[in-house]
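Below: one structure, written as structure tokens.
Yeah, one chain of the complex is gone here, protein chain that is, but the others are all in their spots.
Up next, chain A:
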Amino acid sequence: MSNLSFMQDAFMCQMAAAEPWPEDASLFRPPEGGQILIGENALSLGVEVYLRMCECSFKVVTCTNAEFMAPSGKLPVLLCGKFVISEPTPVINFMKQKGISLSKDLPESEQRDLKAYIEMINNILIPAELFVTWAHEETLTQITSVRYGSPYPWPLNKILCWRKKQEMLTYLEAVGWGKDQRSLATVQEELKRCCQALAQKLANKKFFFGQKPTELDALVFGHLYTLLTTKLPDNRMAETVQSFQNLVSFCKNIEKQYFGHKT
């Protein structure tokens, strides 16, 4: 079974390269209003703006079961011709196989930097968002449990939310962000460090690597924009990001440039 899927993967890579970008590519995500959580929204938004930066045509489809459509169980889900890809990193790799990349003109040292920064946001921002969503009691009861179960009738809404919570807490525990290992204050500290590094890299430039956007810009926008605009019971996260003026204006710029019609 697993051998077969390796072969399938290899085969799919070749097929992916051969096929042109389809007209009806779609990005599936949960509806923004009632159901989506900050972590999911950050990733979905990141991929959406990334595809816009690549100037690929696609449409955004909202559906309540997007999470279960994903091959990896994580959002967002991109349907491109015959291929279904989920999560930002696989999407970026898939695009690379198609010969579409935002960072291919960068010198090698900057490409290495780019990878390092992406690793950093994956290792800090993603668990930080999950921590706030699932491990912070107030957010969990006031926001998460209401939103996550919203598409389902009782008692399914409670059961599914409880199950997801167990899964997420186990995951956080495993990566060292468990409920007993961290508190909101230390998470905020981590976030601050991450933002500091990003702000330093960005300085006064328009994008992280000069005048042209890269994958990093897309992903950072997804995370920071979500943190800035989502109202949570404890607003410390948003305040932390707000204290970095250049990051805030970076988000505003990208929003204006790629989502002009939205604001």
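Following the convention adopted for this analysis, a contact is a pair of C-beta atoms (placed from the backbone, for glycine too) under 8 Å apart; a residue touches a chain by one contact, two chains touch by 3 or more; residues count from 1.
Here, contacts and distances are computed from a predicted model.
Novice: When one chain of this assembly is omitted, its UniProt record names it as which of these: "Bacterial surface antigen (D15) domain-containing protein", "Dynactin subunit 4", "DNA sliding clamp PCNA" or "Translation machinery-associated protein 22"?
Specialist: Answer from the record: the omitted chain is "Bacterial surface antigen (D15) domain-containing protein".
Novice: Among A:E67, A:E87, A:E129 or A:E190, which one touches the chain that has been omitted from the display?
Specialist: Hidden-chain contact among the options goes to A:E67.
Novice: So which of A:Y152, A:Y171 or A:F259 would be touching the chain we can't see?
Specialist: If we include the chain that is not displayed, A:Y152 is the one touching it.
Novice: Which parts of chain A face the unshown chain closely enough to count as touching?
Specialist: 1, 5, 8, 63-65, 67-69, 71, 79, 82, 84, 152-153, 156, 159-160
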